[in-house]
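Quick notes on the structure that follows.
For this depiction, one protein chain was excluded, whereas all remaining protein chains were kept in their positions.
Naming follows writing order (A, B, C, D and E), and every chain is counted from residue 1.
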Amino acid sequence: MSITPTKQPVIPRIKKETIRKLLRRGERIDGRRFEEYRPIKAYINVVPKAEGSALVRLGNTIVMTGVKLEVGTPFPDRPGEGVLQVNAEFVPLASPTFEPGPPDEFAIEAARVVDRCLREPKAVKLDELVIIPGKKVWLVFNDIYLLDHDGNIIDAGMMSSMLALNNARIPSIVSIEGDNIVIDKKVKEKPLGINVNVVAVTIGLIDEYILVDPTLEEELVLDSKITIGIDENNRVVGIQKTGMRGIKPSTLENIVDIALKKGVELHRVLGEVLNNPQQYSKTLAEIMK
Amino acid sequence: MSITPTKQPVIPRIKKETIRKLLRRGERIDGRRFEEYRPIKAYINVVPKAEGSALVRLGNTIVMTGVKLEVGTPFPDRPGEGVLQVNAEFVPLASPTFEPGPPDEFAIEAARVVDRCLREPKAVKLDELVIIPGKKVWLVFNDIYLLDHDGNIIDAGMMSSMLALNNARIPSIVSIEGDNIVIDKKVKEKPLGINVNVVAVTIGLIDEYILVDPTLEEELVLDSKITIGIDENNRVVGIQKTGMRGIKPSTLENIVDIALKKGVELHRVLGEVLNNPQQYSKTLAEIMK
Amino acid sequence: MSITPTKQPVIPRIKKETIRKLLRRGERIDGRRFEEYRPIKAYINVVPKAEGSALVRLGNTIVMTGVKLEVGTPFPDRPGEGVLQVNAEFVPLASPTFEPGPPDEFAIEAARVVDRCLREPKAVKLDELVIIPGKKVWLVFNDIYLLDHDGNIIDAGMMSSMLALNNARIPSIVSIEGDNIVIDKKVKEKPLGINVNVVAVTIGLIDEYILVDPTLEEELVLDSKITIGIDENNRVVGIQKTGMRGIKPSTLENIVDIALKKGVELHRVLGEVLNNPQQYSKTLAEIMK
Amino acid sequence: MFEKPVLIREDGLRHDGRRPDELRPIKMEVGVLYNADGSAYVEYGGTKVLAAVYGPREVHPRHLALPDRALIRCRYHMAPFSTSDRKSPAPSRREIELSKVIREALESLVFTDLYPRTTIDVFIEVLQADGGTRTAGLTAASLALADAGVPMRDLVAGVAVGKVGGVLVLDIDEVEDEFGEADMPIGYAASIDEIVLLQLNGVLTREEFIEGIRLAKKGAETIYKMMKETLHRKYLKVLEEV
Amino acid sequence: MFEKPVLIREDGLRHDGRRPDELRPIKMEVGVLYNADGSAYVEYGGTKVLAAVYGPREVHPRHLALPDRALIRCRYHMAPFSTSDRKSPAPSRREIELSKVIREALESLVFTDLYPRTTIDVFIEVLQADGGTRTAGLTAASLALADAGVPMRDLVAGVAVGKVGGVLVLDIDEVEDEFGEADMPIGYAASIDEIVLLQLNGVLTREEFIEGIRLAKKGAETIYKMMKETLHRKYLKVLEEV
Partner (left out) sequence: MFEKPVLIREDGLRHDGRRPDELRPIKMEVGVLYNADGSAYVEYGGTKVLAAVYGPREVHPRHLALPDRALIRCRYHMAPFSTSDRKSPAPSRREIELSKVIREALESLVFTDLYPRTTIDVFIEVLQADGGTRTAGLTAASLALADAGVPMRDLVAGVAVGKVGGVLVLDIDEVEDEFGEADMPIGYAASIDEIVLLQLNGVLTREEFIEGIRLAKKGAETIYKMMKETLHRKYLKVLEEV
């Protein structure tokens, strides 16, 4: 059962008024322009023991994604494909309002939005992940791990997922005897095949204002929020509206155009990392300094 | 752990007294005679996508049952039989006192009583449900779904289950290769075999009075309740006493005789529907009008 | 998440002072010497339907262990071994502070400490439990069942487990066809093989005092507690420190020497039972008298 | 497993004979349950949904209550027999997500500040699923709220637009959802011209997205009219009975 | 898997040599646990059950307490090693149902209105299961309540009647339960002549049912007498110790 959230941090009324007053003057509380992302720092291969990994800092928000590959059985109606499973954990380390426990509706929603943005444009080459057709395939676990929450989790989670999947290498298969498959995770072979890269652009709405990449402080006063998945061909590959206010259809066109524009920007960031993997392969110790 | 219920709707003392006063005059609060059922309306095939379905209105109580058939493995100690699983959901839509969540002890009890009344007289021909002996059989899921709760859930649930099972058709098997069985749920073949029909008769006890088919209002003031399963051969096929008072052994004989008499009546209702399936096949839109 | 316990029985301050005052005089509240165990009574085969069973009374603490053997699959990385699973239930019957529900951190800890003390010295001959290598092995379920809690659960649980495992008999295998194995639990064949026997010695620390086998009353005022597993060759096979105070390294040497000394004593008790199985095979009715 | 059916026939009609901008047969009824404070039954073709509203009523446990407004609690749930393969009755991740987006859609319309310290509970049960269950569920929830007399800024009509065989179509069914290229459910409150639910599973160009929204609005307006009529009919019936 | 054993032998006796109306060897003991406020150990042949009572005591959380009476909380639970195949320690649907019917049986006997705002907790642990575990458990719970000094209208004795090989028999064991035609557990409070627990799994004619009740009453009366003696013995022992 979904319940009106009651445990969210309380933003004092006066703070809300400040945020609004600034917006009327064309300013955001952290000084950004309305359509400006916070600084993005992205790193890959941050936990080399995982088959793939990445960490993205979006302002103060930190999201890690680890990709694990296991041998398993395909879905009965998809005997010729591997299985992609996207999961998100909002661990209590990341925010004073998070509690330990199974993923709540916010974490489940985040995982499902990222999942759809990967699944619909067939971002991952699942057809290359078959070991024994109909019987044994690679299961790809994409675990999004939120480490510090300062708003806009989905855009950071989408980017860290996309980077981790690009970073993933398939373990070596040592032997196949009947259905018994022995793998060696220490030896990684060819990369996981990627068909197309995807980013997510989240836009906040408050009064008549449109804010790209809202911070947590902004999220708590927004009327609503809309996340738009965009692939490298500029196609819309997923949408999720959230929040407790409606949107005028007339503003949607505006929103999608802003999203497409910012999508190009995010794809540029993604491309920079993917084209210079060694430069952006950092250890956690370096990142945490 | 079973706990004395504390969340049941409170019946004001004065209402209790009214109910009792009327009983002393030989009357029930809704005007029925002591041994009289509320009007029963029964429909089959109400959700045609299910393999079988039925809906029963017993006064204001509405219970639906859907039957689904899936391919699965038999119990190790019953390699030559299909598997029948009876489940009951008391969804929060049905009553102001129900909460979302897994079935509580009342829902579990209802499901288990219906299950026993079907299982003990071998109501369903489980031996006809074998696909590959010892390996693959049909699993019959009988899901009782309470939509509106005004008392006597079990009698309505038993009847909707019996009708839904009679209404069920086994899906077509497209191919069997080894243990791999392909079925087509869109093509339904022969009906699920039924050995014997069963009804349940629930009787409430308060002071020295015996009330057939108690309403929710009555249930809340009863001393105890007894449900008796009766097959079409007038045999007793299951009993469950509930409630927080004892019963004199001497009144049990009386109770079982009333139950057997009412059982004949219910079997007549059941027979009417089963013998005129087209007349009683209604869409939900017609029923809900 | 582990939380500072808040529901433990409250020991009045005055009682704590009494315990301490007595200790300063060299006395324990129940009159024992510091290094003295309470009377131990141990019985085997107390529930003959289980493959093995034992009951241990340690003062007022009563712990039963039942061993069940089932056919199952080995761990993929241990194809040549059976599987030992140790579980502990602190059922609410045993203490006014226990609630029904899945094992809490105390029960899980107890089970895992016993498990380690059995696993590390290879107490059970798991390699004799293979039926079809890599496919079918015996699963050994060692269920520790606390019936009355007056402190020092682990020592009693360890001893009842060790006795129950020694008491266990492997059921007869009637037939093996492919992977399909038929067993007959009514016919028990050779005993479960034991490599080495293990006991656990628990020592409580309060101020500068070292108390062997603390009662519940003592446990509630202890600074910390340390459990040491000791095999019949006087080797240390497991350690768990618990409680909310630290221990000086210099006292550890003292503690381990006391534990080794008491270990010999417990092994003597164990040996007495194992060498005279008929004398110590008692029915529950006899034990409960 | 099974072959992909022809989604757009040579005559431009859909696999079930509908025009691209044609809704399935829609039926709706309010006040269908005895216990609920408000209830509605809604059918979009083979999709059959029941919704019930309880409240405004007390919150348990009380400390969850909000001092300045009503809580909305919402559960979208599928009956185990509603789907082709039996659905486990435990809530799936999908059901948890849909409960959230439906709740948020309703939050934008209900005047929750009229009922501080209470909860308004909305329960949606999918009895048969054939595509568009969340949108039919949203329509039913909106009707049930109106039937319960809960004050709202507007009604909301749910409908999904899909892209199948390269064509944008209205109110997709299960086959079109499974084999099509996109499914875009929306919830549209026609009088106040607000989109209160919007999701997209699938791939669309910018132009298709904008055209899709237009098509969805058109469908939602038709459903919205039916909702008004259904409530009017009920209201007249009640008046006649008085 | 295994062949059905001969349940009624040619000499009219049962598979274990008992007459149809013969109980298994029954043992009972009260005050067997140190912590519990009341406790009992009960054995019906191979069925071995322990019961403990805590209370009347405070309810947590407090808002669950009833202002005019005590709650009864009851758990019937099987040890994982009590059954032929190991039982998962998580409560099964069967255990949940049996906890309820045993609780209701006890509610009919305990003077709960003497202890408002408290709870009386009854925990039953089946240590070895060989048929009749719920009835032995009910007997043990009743003894444990008496041992705890909880005022009751009467004691209750549990016993099951079965139909095996066409014959009505008393106090069936596991083999008779598994291969027989019916199992009818009852709880009977002899002094007040009330049946407080009654279930039937199986098929009986009207006449068999009535005869079965008669047979169960007879068995329960014997057990009831043993219960009185057991409590008396304990009482004397306590007196002697004083």
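One rule holds for everything that comes next: a residue touches a chain if its C-beta (ideal position, glycine included) is under 8 Å from a C-beta of that chain, and two chains touch if they have at least 3 such contacts.
Just so it is clear, the structure is predicted and the values come from calculations on it, not from any experiment.
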{"item": "Partner chains on view for the chain not depicted", "value": "A, C"}
{"item": "Which residue of A:Thr4, A:Ser53, A:Asn166 or A:Gln240 touches the chain not shown here", "value": "A:Ser53"}
{"item": "Sole contact to the chain not displayed, among A:Glu36, A:Glu89 or A:Asp104", "value": "A:Glu89"}
{"item": "For chain A, residues in touch with the removed chain", "value": "47-50, 53, 60, 62, 64, 66-68, 70, 87, 89, 91-96, 100, 102-103, 141, 143, 145, 147-150, 182, 184-185, 284-285, 288-289"}
{"item": "Where the unshown chain meets chain C, residue by residue", "value": "1-4, 6, 76-77, 105, 108-109, 111-112, 116, 120-121, 224, 226, 231, 234-249, 252-253, 256-257, 260"}
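Methods note: only the chains that are shown with their structure count from here on.
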{"item": "Chain whose Cα centroid lies at the greatest distance from that of chain E", "value": "A"}
{"item": "Centroid distance [mean C-alpha coordinates] between chain E and chain D, Å", "value": "51"}
{"item": "Chain A: positions in contact with at least two other chains", "value": "1"}
{"item": "Residue numbers of chain E (touch at least two other chains)", "value": "1, 75"}
